[in-house]
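Input: a single structure, listed below in structure tokens.
Apart from one protein chain that is not included, each protein chain of the complex appears where it belongs.
Labels run A, B and C following the written order; every chain starts at residue 1.
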Amino acid sequence: MHDDEFRQAVRAWLTENVGAELRGAGGPGREHEAYRERLAFNRRLAAAGWTCLGWPVEHGGRGATLAQQVAFHEEYARAGAPARVGYLGEELLGPTLIAYGTPAQRRRFLPGIRAVEQLWCQGYSEPGAGSDLAAVATRARLVGDEWVIDGQKVWTSLAHVAHWCFLLARTESAGTGPRHSGLSYLLVPMRQPGITVRPIRQLTGTSEFNEVFFDGARTSRDMVVGEVGQGWRVAMGTLAFERGAATLGQQVGFQRELDRLVALARQTGVAGEPQLRDLLARAAVGLWALRAHTLRTMAEADQAGPGQGASAVKLLWSRWHQQLGEVAMRVRGASGTVARDAPYELDDWQRLFLFARADTIYGGSDEIQRGIIAERVLGLPRQARG
Amino acid sequence: MHDDEFRQAVRAWLTENVGAELRGAGGPGREHEAYRERLAFNRRLAAAGWTCLGWPVEHGGRGATLAQQVAFHEEYARAGAPARVGYLGEELLGPTLIAYGTPAQRRRFLPGIRAVEQLWCQGYSEPGAGSDLAAVATRARLVGDEWVIDGQKVWTSLAHVAHWCFLLARTESAGTGPRHSGLSYLLVPMRQPGITVRPIRQLTGTSEFNEVFFDGARTSRDMVVGEVGQGWRVAMGTLAFERGAATLGQQVGFQRELDRLVALARQTGVAGEPQLRDLLARAAVGLWALRAHTLRTMAEADQAGPGQGASAVKLLWSRWHQQLGEVAMRVRGASGTVARDAPYELDDWQRLFLFARADTIYGGSDEIQRGIIAERVLGLPRQARG
Amino acid sequence: MKLTPSAEQDQFAAALHAMLTEADIPTVARQWAADNPAPGQVVWRRLAELGVTGLAVPARWGGLAAHPADVVVACEVLGHHALPGPAAESIAALPMLLTTLGDDALCESWLPRLASGEVIGTLAVAPHVPYATDADVVSLVLRADEQTLRLGAPGPRLRSVDDTRRLVEVADGALLATGPAVGPAVAHALNAGALACAAQLLGAGHALLETTLRYAGQRTQFDQPIGQFQAVKHLLADVAIGLEFARPLLYAAAVALADHPSTAARDISAAKVACADAAQRAARTALQVHGAIGYARESGLGSWLTKVWALARTWGTQSFHRDRIRTALAAGELT
Partner (left out) sequence: MKLTPSAEQDQFAAALHAMLTEADIPTVARQWAADNPAPGQVVWRRLAELGVTGLAVPARWGGLAAHPADVVVACEVLGHHALPGPAAESIAALPMLLTTLGDDALCESWLPRLASGEVIGTLAVAPHVPYATDADVVSLVLRADEQTLRLGAPGPRLRSVDDTRRLVEVADGALLATGPAVGPAVAHALNAGALACAAQLLGAGHALLETTLRYAGQRTQFDQPIGQFQAVKHLLADVAIGLEFARPLLYAAAVALADHPSTAARDISAAKVACADAAQRAARTALQVHGAIGYARESGLGSWLTKVWALARTWGTQSFHRDRIRTALAAGELT
């Protein structure tokens, strides 16, 4: 299909299927919103063949070109389609299984991901392992033909609805080698007696994140991805998967936020304030730069494989989004601190302001990203990190 | 003398003695300006009894109160009196000798400092020891009754006109103790065959700084201040001397700069630009805060001895001054890059812009100051520094 | 100029601090938010016993007639503990409003009871204080504009992002005063409220810094306490500097409120801007250093974060106060 036709087809399907009740639902800080409706919508999306576009055809994908993936994500964002409930499977686990999984693992799990029938959660972070993932302490030991898992994960998004979890666990004692050796990448069914999920109540009053306690939880021996003890390599591979196409979709969402903010500023009259105008203009230019940079990075990746730009992009969009949150609060002025009446719930701008602060934390904090750029891109000497 | 009378007396003397040719001459980045005239002026100042005000009377000072010292420095700045050529002796070495020197050293050197007859330069920095003063490598060894000194100092302001240098030199091999042990604080005559002074040509085309090479330079055995091997403690004591009164004078100078910049902005019409007005307003408030903070610190020091605020003050004024330089370049607009015609010389605003950049470097860089605040004031764990 | 707290002020602050530490304000605040103001009202009675509620009330109406710097000292401690209740309103703005208005009957009705703690009061002043904080749980609600002062009739409660701040719309009640004296009294009350609010912000900022310092000393990543990383050190040093430099502006503004009416508005704006900036920097850094745990309600960081968010935007936004400073600059007053 030609790229333009592809885009038309996406748009047509979305126009028909995104109802008003779904528009804009979900997303960071709002994963609790309209969850059932989003799940149903995502399953319809899958049935229509609009999931896992970039996966190779032999693995159930459509082998879509980069341009087509971009078109999909842009149209998806433009239509205000709801945040996908299956993105962890589609964007992280699926590509990981395609790259490192056994044929049996792929056969077993890829169809469920594609159809949004099996939902996954990610078990990386622990109370003692946030920025420092190599400090993972959850242990897994082989007992007969099963891994038995003990430990605790935290900040596990949507764990209460997930069927399975992909996680990092320590399968060998740390010993004297590098701190990240001895970890394995395991697939663990969530609905079993050894697992307890406890929601974390957030500042916003909502709780999309969870603590997950593993207390003798079990999974069969063949549920390890890659080799035993090589989980670090597999997990880092997952983090490195190029998210260019989805990033452009994210930017379309940012543009919508900015447009709405400009409209609000005009409506309330504050758009006339020179400083606010300057802030809005800077935000607009910042977004052009993000978009131009993403397109450029993708073009380079097409030519020469994935680049080193992920840390820089993460830093830039997270700062941009934080600043937009602050500008939004300036536009709102004194009324910016009144929440919707009941239940205690933030409006979109308040949520943006509060949640964008997390943008510089999750997925690797600002400090970690700058360290990565300095050491891996600029070649400055590494710090001793054990 | 009552504080107000004292202030009147200072003002009267300055009104009579600061000629137009002296006004505003000298200062960081401009130590070369009108040097002879400033020296002559400073000697007149001394003859009139206006130097070393805060020193105890038994050491040749006037034992002036803090309020009187403040009045002096404020009036001095307000009169546009030229930067003092003897401040290193008056503010650093003098108090050091009073605190740590032998009676013989005090008798020998304090009168020359007070009269601005003997000029001093400071030999701390070395090519390999900038922020890290403990890395001083210049060596001094005892040969008979003399110290023989070999090494190199750098960024030595006014070395080409100084009669003496107070410096840090390594008198014992570093060994395994703390890196700053084994340093001694020596007084060395500058005009001798073993010393070569080479000016460093700066970006501005001027050269107030020098490299000083010590090649078998000599000073007599009793020219060590404090105990041999305790030079670090003496030098750090020097750095800690409360400069509150002079700081207020510096702030009067800043206020003059800001006033002139506001006047320039009005004159060129750019004061009407809302963003520039905001920047100027922020600068004004920043200066109130500096002043209020200094007064508060001095009041506290009066009650309870010197506080921990020096690092914070250094950070704040250096950032404030840098920002003023950037605002100045905005006020100047496109014409801001044209230098005075001949010789290659910057105007006041250009010099401010360029030299204020050094404000966050000399006297302990921004990075060092923030580390000091984090570790000594906030009590965060120290970094291993050998 | 009186820029450092006196020994008496230090003792007063220490006593207040000890009382609030013992009172377990985080629990009290949760109850206050959940429509159970009784434990909070008990704490407010203790404030009255310590004299806090009477600081800004003249002696003839049963108060302590203290210097505005004393109010600042007290409000900083209240902010440090994130105490619920209309502190800037009841302790600072209302006494200033009634005193400046100078209507003896009104003063006699309310000031002695505000001072004694029998009454907690609140106030809405359009446009800077659009809602009356906690109007549904206190017994005196006023509503002022430039021309009139009225009793306020509490309407529906709105939720603040800081859920311990009960925001209430107020309708006009009985007219209490009108005429040319009202405008200046209201302006003066706004200044007093903004100053008290700035003091609370500074206190909250310090509490955030302290909490974050403790966390940075305990939390390890990469086998060392995160407080040992230079990046974390520098973030926290900048927070400390921001707070340290805001405090003298706060005290200078208190002095101006008492003694330099011509510069009081400008100086209070400078203090509010500096304290709000410093507190917001403390809040940003607290979240960044805590990482995700800072978002969890149970971390307890939240009360201060949302308190700072809310206080920075009431009693005049940053834009409003910056504008007052710019206006003063343009009038040639500053330089």
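The rule is simple: a residue touches a chain if its C-beta (ideal position, glycine included) is under 8 Å from a C-beta of that chain, and two chains touch if they have at least 3 such contacts.
Because the structure is a prediction, the values reported are computed rather than measured.
Asker: Which of the chains on display does the removed chain touch in the whole complex?
Answerer: Among the chains that are shown, those touched by the missing chain are A, B, C.
Asker: I'm checking contacts with the chain that's been left out. Which of B:3, B:150, B:172 or B:367 qualifies?
Answerer: B:367
Asker: Of B:131, B:196, B:220 or B:267, which residue touches the hidden chain?
Answerer: The single option touching the absent chain is B:131.
Asker: Using the touch definition up top, pick the residue from B:201, B:221 or B:376 that touches the left-out chain.
Answerer: Answering carefully, the residue with contact to the hidden chain is B:201.
Asker: Of the residues B:37, B:172 or B:273, which one touches the chain left out of the display?
Answerer: Only one listed residue reaches the unshown chain, and that is B:273.
Asker: Write down which of B:142, B:236, B:263 or B:338 is the residue touching the left-out chain.
Answerer: Of the candidates B:142, B:236, B:263 or B:338, B:338 is in touch with the missing chain.
Asker: Can you list where subunit B touches the absent chain?
Answerer: These residues touch the chain not displayed: 125, 128-132, 135, 154-155, 179, 200-203, 205, 209, 273, 275, 329-330, 333-342, 344, 346, 350, 353-354, 357-358, 360-362, 365-367, 370, 385-386.
Asker: Where does subunit C touch the missing chain, residue by residue?
Answerer: 229-231, 234
Asker: What does the interface between subunit A and the hidden chain look like in terms of residue numbers?
Answerer: Where subunit A meets the chain not shown: residues 255, 258-259, 262, 277-278, 280-281, 284-285, 288-290, 292-293, 295-296, 299-300, 303, 309, 312, 315-316, 367, 369-371, 373-375, 377-383.
Simple rule for what comes next: only the chains that are shown with their structure count from here on.
Asker: How big is the gap, in whole Å, between where the Cα atoms of subunit B centre and where those of subunit C centre?
Answerer: 41
Asker: What are the residues of subunit A that contact at least two other chains?
Answerer: Touching at least two other chains: 275.
Asker: Counting only residues that touch at least two other chains, what does the list for subunit C look like?
Answerer: In subunit C, the residues touching two or more other chains are 232.
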